[in-house]
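If you scroll down you'll find the structure; I have some questions about it.
Yeah, one chain of the complex is gone here, protein chain that is, but the others are all in their spots.
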Amino acid sequence: MARYGMMIDTRKCVGCFACRVACQMKNTLGPKEGFVHFEFLESGTYPDVSSEAIPMQCMHCADAPCEKVCPTGATYINEAGVVLVDANKCIGCKYCMVACPYSVRMIEEISGVVEKCRFCWDDEMGGPNNPSCVATCIADARVFGDLDDPNSDVAVAIAANDAQPIAGDLTEAKIFYVR
Amino acid sequence: MPALGRQTIDALSVLFARTSEEDYASAIHAYGEDAACNAPWGDGGRLQAPSFEEYRHFFNQVLTPGVPGSLPPVESLYRDWGGHRAGLQHGQGFYLGPSAAHVRQVCEQLDISIPTEFDAMPDHLIILIELNEFLCEHAPVEQTRAFADEHFSWLPVYRGALASRMAERNDDQLAVACTYYDAVLGFLETVLLQGYDAFEAQTRARSA
Amino acid sequence: MVWGPMIAVYLFVAGAAAGSYLTASLVSFKYPGGVFTRKAGRIIAPILLAIGLLMLMLDAEAGLRNPLRFLGLFANPRSVMTIGTYIISVFMVVALIVAVLELMGKNVPRALDIVGDIGAICLAGYTGFLLGDSLGVPLWHNSVLPPLFIVSALTSGMAIVSLIGAAFDYVEFEKMGVLRPIHIVLAVLEILLIVALLVIASGRGAAGAESVAMLTTGSLAPAFWIGVVGIGLVLPLAIDLFNMRSTKSEASGEALAQTGVVVGGFLLRFVVVSAGVMMVLL
Partner (left out) sequence: MSRQMTRRGFLRASAASAALASAGVAGLSGCSSAPAESGPKETKRVATLCNGCSNECGLWVNVRDGVVHTLEGNPDNPKSGGRMCGRGHGFAQMTYSADRLTQPMKRMENGDFEPISWDDAYAEIAEKLTGIIAEHGPQAFAFIRDPRPNINFYGPRFTAALGSANIYTHAAACNLSLQSGYRHTIGGGFSADLANAKMVMFIGRSYADGITPADMKTFANVAVEGDCKLVIVDPRYNNSAHMADQWVPIVPGTDLAFLLAMSHVLIEEELYDKKFVKEHVLGFYAFKKEVEQFTPEWASEICGVDAKTIATLAREMAEAAPAAVVEPSWRAAFGCAHANSFMTARAVAAFNALLGNYGQEGGALITSSPSLGALPADKFPTPPAAQHTRVGNEEYPLAVQGFGTNLAVLKAALEGSMKAVFFYQSNAAKGYANPAVWAEGLANVDLVVDIDVQMSETAMLADYVLPECSYLERLEAVYLLGGKTHQVAIRDKAIDVIHPETRPADQIFRELSAACGVGQYFDFTAEELVEAQLGTIGLTIDELREKGIVELPTSDFKYGKVPTFNTPSGKIELFSVTIGRAGLSPVITWVDRKVHPQEGEFYFVGGKQSIQSHTMTTSIEALMDISKTYDLERLWMNAADAAALGIAEGDEVEISSSEYTDTVHVHVTERLMPGVVYAPTHYGGSSPYLTQGYEFGICTPNFVPFDMEPGVGSTMSQEVAVKIRKVGA
């Protein structure tokens, strides 16, 4: 079975928010709800400056702290390594939001269920259905695919760029950043 | 619900449609000064009805779709539908939410046709009131109650939105109409959601 | 932070429930005469815990809308919250039985009481582990929290029971000399644990330091210094030490001290929850 992951190249990312809006529409989120949030960094002093935009979303950690602490088992890791939430089990206790060091979960206003990026998992397809953040990225900064397939685009890209999780080995994150 | 209650509501629904001066006068008159039930407004005292000009100004500025900052009385715009419908329609402020689809489905079942001008807003307050009235006359009580609970639950949200928007604007030309419409919505809310007897109890309590 | 005052209330009353129960069983063991105090402790415990559970449910919106889902809380044994659910289930049952027995004037079997005591200690401790299992919050991801919450639970529980005892069963309460020294030891221990918590947290990167700053100098400083430390620890400790030395203990001073402990106990939970700052990754 595949083990899905993503590479995000912040050298290319221009912080244009397209991924956030595309994701909202694909996952029918509210206008104020987002699975992707952004950190904007600026360093140096004029005129020697540099800037960086870093999109943050669920890292689908293999050792997901949110999955460990979820009392009802609403949060589970499926066989493809994608961390999902069963909206029918979630009681909205928000323990997962406390446990997640990346702050990438959000409370869905109307239901109180705590949701997050699902890698656009499609149950009918039994796989990720063309993640909209990758499909829409205008700077070609995102690569998605099966980490276990050595010649998949994402595996090749991660190896070629020595991409690393944003917080090192804090968790076994499956989004790898090139910075 | 007693006939008088429904007749009042029918008259009130006129306030949410663009009407002629003559219809407006008869509507205000219908439950205003000499209606059998004492004026259901304000704290027991009589609430001054806006003149036709004030009503028209209020209608143009606040109830007409497309005018910036207006709040058309259409249920879909004030309910948040979650993943029910297409990607675009999650969150408030969008037409043709599931409430619209549901009203259309009910009308189809009852072989009732909605005028084309309401194609985009079958869940406009006027249509909801008329449909509710029709169900009161013909449909089993508990089904009508279910319909009313479902399709009038947004009235408090709407009333709140209206009040805060008017506070933001504080346009004194709209003042009289604002308080009046707020009271009308209060009446509709109570009667349609809790029933006419709840309203009468409230009036008695207020005037006691 | 995602967990707010409601959770702080839950943590406090859960701890206090455990403390009340333990105090009551101490009284039943050491002062069989203190019937009223014992009854009070054992009746309050389940009530306090029930209040706590109500708080939890109110805070969990999705569960509130579909209450049956709360049954799912038993599903994941690796989650401290599930372990807590086991503990609460056991303790609640025992505490209710004991409370009913007390109300009916029947005798509470020793074995049952012991099970209750163990449950109470676990209940008090689990709340510390609950906050502790949060990788992203340096202030909480801290081994000092469980012992701190146990000590605070005991002092709060004892204070509540003492308040009632002193108020309604003063004669018997007077005899319960052991409570005061226990409280003094616990209070000192609590101070040490708080210091340890702050020291450890301040060494844990920017977020840890920020949490400590919030508590000591920032927005939570009044609640922390005046509430937790002043009213909750120093004042009661002073009154106890004063009363230890003088023969005739002053009832009013006693009530003031115990109230201080209760208020301090709640504020400790409140400030710890409010000062939970997420780890800064970038």
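A, B and C are the chain letters, set down in written order, and residue numbers restart from 1 in every chain.
Here is the rule we go by: a contact is a pair of C-beta atoms (placed from the backbone, for glycine too) under 8 Å apart; a residue touches a chain by one contact, two chains touch by 3 or more.
Computed from a prediction, not measured in an experiment: that's the story for all the values here.
> If you put the missing chain back into the full complex, which of the shown chains would it touch?
A, B
> If the missing chain were put back, which residues of chain A would it touch?
So the residues of chain A touching the unseen chain are 9, 11-12, 14-18, 20-22, 24-26, 31-32, 38, 40, 42, 44-47, 49-53, 124, 132, 135-141.
> Since one chain isn't shown, list which residues of chain B touch it in the complete complex.
Considering the whole complex, chain B reaches the absent chain at 10, 14, 17-19, 23, 56-57, 60-61, 64-69, 72, 74, 77, 81-89, 91, 93-96, 98-99, 101-102, 105-107, 109-120, 126-127, 130-131, 133-135, 137-140, 143-144, 146-147, 149-150, 168-169.
The rule is short, and it goes like this: only the chains that are shown with their structure count from here on.
> Taking each chain's centre as the mean of its CA atoms, how far is chain B from chain C in angstrom?
Inter-chain centre distance comes to 51 Å.
> Would you kindly tell me how far, in whole Å, the mean C-alpha position of chain C lies from that of chain A?
From the centre of chain A to the centre of chain C is 38 Å.
> Would you kindly tell me how far, in whole Å, the mean C-alpha position of chain B lies from that of chain A?
Chain centres of chain A and chain B, defined by C-alpha means, are spaced 44 Å apart.
> Taking each residue of chain A in turn, which ones touch at least two of the other chains?
Chain A, residues with two or more chain partners: 111.
> For chain B, what residues touch not just one other chain but two or more?
In chain B, no residue touches two or more other chains.
> Could you pull out which chain C residues touch chain A in their complex?
Touch list, chain C to chain A: 1-3, 56, 59-66, 69-70, 72-76, 78-82, 85, 130-131, 133-137, 140, 276, 278-279, 281-282.
> Spell out the residues on chain A that touch chain B in their complex, using ranges where they run on.
24-33, 108-111
> Given the complex with chain A, which residues does chain B contribute to the contact?
Going by the criterion above, the answer is residues 80-83, 85-91, 93.
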